[in-house]
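One protein chain omitted, others in place.
Coming up: chain A.
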Amino acid sequence: MAAVRVEEVLAAAEEQEAEKRRSVTVEKELELEFDLGNLLAVDRNPPPAAGLRGAGPRREALLRALARDNAQLLVARLWELPAERAGGAGGPLVARLPEPAFRLPREKPPPRPRPPTRWEQFARLKGIRRRKRTSLVWDEQAKEWRRRWGYRRAGGDPSRAWLAEVPEGADPQEDQFARLRREKRERVARNELNRLRNLARAHRAGTGTAAPAAPLHPTGHQSREELGHVARVARVSTASLGRFQPRLPKEPAEPPSRSGGRKRRFEPLLGNLAAERSRQLELLRDMGSKRPVLDITRAVNKQLRQEEAEATAAKGKKQSQRGKRGRRQQRAGRSAKKSGARRQQQQQRPVGSGTGSGGGKRK
């Protein structure tokens, strides 16, 4: 008896809960897709087209009912988010939104990291780090802490400096104040020039790397190299591969590369049969002969001579360079030079020498 009563009680409680929730539940064929970061809900159910066709208040009522259902579902989802009371116990209930999921295009392209300036490269090479300077400096004359530069600076107002000493070895007739002013102007001009040079370098580096990503920038943003490259590609994109394209009045005539940019050439399949036979016989002869094709003594001598030359060059460089970073850079440079030389040597050798000199960097 008691068990049945318990079941009844539970069933009644569940019904009460369901009754409460009935006012906030909405039945939909397809579930909505939510993006709570954007407060967005997408309903993929096809709306009742028949009802919405006729204009008038009925359409408005239908649209409003649809909107109410969708809004109810969206608000239900938002209320389920983790919420807390902002500003103490009595503050408003604030929910933490997740990151917006819907991918929207950016306003501007993402910022490119600018290449380091000439000074920054040098500082990195030498290991120079920036010293944090104090903002206030002790001024002996005024006996107080003054700022390093700017209004009421530590060294006194430079425009009111009434004395300019003539340095040793300078012309006594020279106007020192004029000299100081001239030097300041020169310093400012040099600084500006360097800044513009760094900017130009950064801009050049930027266009060089960005060009392949998007083939053509919009008009006004195109660089000379980009246009040249595109013009070249356009010329070759004709049926006769640009052979009969007329050139513009001042365009220089480009020598035609028969392979069209490809460096390897293959012999035609059925060409000179006699040449092919002789080539195959020669190959067999070389394979069968006892004498090695690679003259090891000659190769070794060549390599030794090259190494000696590099060693003398490096020694000279080492004496001028100072600092740990310099030595490290130099070592990297040396190995690069060495592998380059090895590569060159391999090309000079006949085709048969596969081993080459001591396993240098191969392409």
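Assorted remarks:
Criterion: contacts are C-beta pairs under 8 Å (C-beta built on N, C-alpha and C of every residue); 3 or more make two chains touch, one makes a residue touch a chain; residues count from 1.
Operating definition for what follows: contacts and distances are computed from a predicted model.
Here one chain is missing from view; checked against "Ribosome production factor 2 homolog", "Protein O-mannosyl-transferase 2", "Phospholipid metabolism protein" or "Ribosomal RNA-processing protein 42", UniProt names that protein "Ribosome production factor 2 homolog". When the omitted chain is restored, the residue from A:53, A:263 or A:285 that touches it is A:53.
If you put the hidden chain back, the residue from A:90, A:110, A:150 or A:288 that touches it is A:110. In the complete assembly, the contact with the undisplayed chain comes from A:86, out of A:86, A:274 or A:287. Contact between chain A and the absent chain runs through residues 17, 19-21, 23-24, 37-47, 49, 52-53, 60, 63-64, 66-68, 70-72, 74-76, 78-80, 83, 86, 92-97, 99-100, 102-111, 114, 195-196, 199, 202-203, 213-214, 218.
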